[in-house]
Structures are given as structure tokens and as C-alpha cells.
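Heads up, one of the protein chains got dropped from this complex, but the rest are sitting where they should.
And then subunit A:
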């Protein structure tokens, strides 16, 4: 509850699905306010399971999750979901209202915001992702890249403490990918980016975590982790063909 609380603190988080499959075996991580961190890991490492814990959609079997000092519990869910802005991988899942305006307004309206303040939040959030022009359009008339940007706006409108993005670069063409990177790097908000797009992590995040086998296997500067070929290989991560990351930029 102090100003110095990290944006996100996860301690000893373990989780098994109802069918008994253990997905997380004790995850520890801390993200300070204003940091941009990439969570790297192969398919099936438990990335999405971890993300679902951050805003209380799944509740921890063991361990704790705290967002800016507030623990995730049944009685704090409302505030937690305001503080954690989750952007899902498929924008068609995220954008469920008939118009962009209503979709961006959905979150703040659930927080009880109405009238001019609601309108200000909607315009502000869409402006930050460069999509103000799409205000009254139906989401399914937008391009995929535009929909992803609107999806980011839907959580920005809730003025979250931390933005959690699930595979933000997936299915984007190179130009949309760069546009989204420009937008994300310009945001003044803590970001946790879940991805296996390693160059994207390098571009946007100074620090990276590797989640593998349900635990944090590595935590350090993105450049150093990506320069360690053995580390990457041990966790089924690979740079795209032709890429190499020197440990220290020349």
C-alpha cells in the first residue's frame, strides 16, 4: 500500500488444473513500477496460466499475487481487474461490443464512470493508440492490426497499473507490428508482455523472464538472455533464422 510497492509481485505461485495437470510449480517474480518486462517461454510453459492469475480469473493453489500492494483475493477482484489490464491474443475475443466506442467504454463503465468523464476516457485511450477515427465503427470492419490496437485501448481506458499483453505481435504484418511497437514503447505504464517473439521482446523490453516447466528459469536483461544460445536452447526458445544478438551492443 506504500508508494514503493512494486506494480506486480508474485510469490510461490503454484497451480494445478481441475483435471490434475500441474501447470505452475512455484513462480516468483517482481515487476517495478514503470518497467517493461517480457515473459518468454515455449508453448505449454504455463504463460497463459500465469497471466490468468494476474487478474484473478484463476485463483492460486499456493502462493500469492499482489498488484501494487493489493493481494488478489475474491474480495479485491473488482479493484484488481481495474489495476491489471489484460489484452488477449485474439482481438475478436477482446472486442465484443457492437462498436469501438462502446467496447472501449465497457471497462470504465463497469467501474461506474458515466457521462463526460466516460467519453473523455474513451477518446483519450483511442487517441493513445491512434484509433480515434474508428470511434463509431464496428470492430469487425477494422483490419487485424487496428483491432489489436483497439484491444489495447479497451484496457488503457481503465487506467491500469500494469498492462499485460498476451502475444501482442502474433498475426501482425511487419508494418502493423512496428506500429504497435511504437505505441507500446510510448506508453507511460508498466508492461508485462507474454511472447515467444524474441526480437520483439528485445525491441521493447529491457528485462526478460523465461518461464519454462512452470517455474521462472531465468531473469535478466533481455539482451543477455538472448545472447545465451545454450540457455535459449534449454527452454525451446530460438531466435529467427539469421538473427544473432551480441551480449553487448557495439
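Here is the rule we use: a contact is a pair of C-beta atoms (placed from the backbone, for glycine too) under 8 Å apart; a residue touches a chain by one contact, two chains touch by 3 or more; residues count from 1.
As a working rule, contacts and distances are computed from a predicted model.
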item	value
Chain left out of the displayed complex - its UniProt protein name, from "Sulfur carrier protein", "Protocatechuate 4,5-dioxygenase beta subunit", "Cobalt ECF transporter T component CbiQ" or "Small ribosomal subunit protein bS18"	"Cobalt ECF transporter T component CbiQ"
Hidden partner chain, touching residue among A:8, A:39, A:65 or A:86	A:86
Selected residue (touches chain absent from view) among A:16, A:70, A:109 or A:181	A:109
Given A:12, A:34, A:71 or A:98, the one touching the chain that is not displayed	A:98
Where the missing chain touches subunit A, by residue	52, 55, 57, 78, 81-82, 84, 86, 88, 90, 92-99, 101-102, 105-107, 109-111, 114, 118, 138-141, 154-155, 158
